[in-house]
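Missing here is one protein chain; the remaining ones are kept as they sit in the complex.
Let's look at subunit A:
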Amino acid sequence: MSNTPQARSDRAPQPIASEWTALKARKVSFAWEETPLHWLPGDPFTTHTINVLHLLLPAGERWFVHVYKQVLPYIEDEQLRADVIGFIGQEAMHSQAHDEVLPHLREQGLDPTPYTAQIDWFFEKLLGDRTLPPGRPRKWWLMERVALIAAIEHYTAFLGDWVLNADELDRRGADPTMLDLLRWHGAEEVEHRSVAFDLFLHVDGSYARRVRTWATAFSALVFLWQRGARFFMENDPTLVDGKASFKEFFAKGRQGVLPTAGAMVRSIPRYLNRAYHPSHEGSTQQAVAYLASSPAALAAEAREKGAA
């Protein structure tokens, strides 16, 4: 681009314009009665490793919305503001949709409350608004959380792209409702993957902060995820001596029912590259194509028409 200062041109993030799409929340709804406890037949470990999403996302995405509501006054770009507003609604719906899975798990004898109550504490208290003096400390904490969300969104987009392409789940007969929830969510994550990062660049963009919050977000995700998988495996009423292990995680990655450890490691330097921009990863076209055929997204569209 000719109008970009030469000194920065090779290091500054360059979004790909064609990956942009207008964002809107879809009023999806999932009925869970038919979904078995092990929705990937015969594979409790994979089922529960993916189920950790239902533990983290209701509180996590509610927290995204909470933080972004506060950042709106700092946005000076109308297009970005519209993107953030679309992003907020999509995240709110993700949180609601995953939250509705939890009572279904409880009915099947796997009560997630001991764990989700801790995740609630994590997002509402530890990462909540805190008692800070107004002015700089409060703004610092807000910017820190905006950067944390950008780092987490790097991983949600990574997972979204993975699940859209995880054909092995179909081959092994995964429950169609659960697969639709994961792919609808994954597709919207891919669709809005640039928003959190663009917002971070717009309101702060400091590289030191990007690295620092990435390290925090990555460690927290690994810690909470393995803990959640262990929790599910140990409390699953149908398993006698359920255990989750990293060894099994690597094996399932090789089989294609979970992301591979290699792909996850390779995504780290990409985020830390100064020229990183989320529009370089994943495909908006694929996401939009899935949403055009997703049973839940189609029903949401019909509902909108029916209400009009």
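FYI, a residue touches a chain if its C-beta (ideal position, glycine included) is under 8 Å from a C-beta of that chain, and two chains touch if they have at least 3 such contacts; residues count from 1.
Following the convention adopted for this analysis, contacts and distances are computed from a predicted model.
A single chain of the complex does not appear, and UniProt lists its protein name as "PDR/VanB family oxidoreductase", one of "Septum site-determining protein MinD", "PDR/VanB family oxidoreductase", "1,2-phenylacetyl-CoA epoxidase subunit B" or "Sulfate transport system permease protein CysT".
Among the residues A:Ile16, A:Leu72 or A:Leu132, only A:Leu72 touches the chain that is left out of the figure. Residue A:Met93 is the one among A:Leu40, A:Leu53 or A:Met93 that touches the chain missing from this view. The omitted chain makes contact with just one of the residues A:Pro58, A:Gly160 or A:Pro259: A:Pro58.
Listed for subunit A, the residues touching the missing chain in the whole complex are 24-25, 27, 29-34, 55, 58-59, 62, 65, 68-69, 72-73, 85-86, 88-90, 92-93, 96, 99-100, 102-103, 106-107, 112-122, 124-125, 230-231, 234, 299, 301-307.
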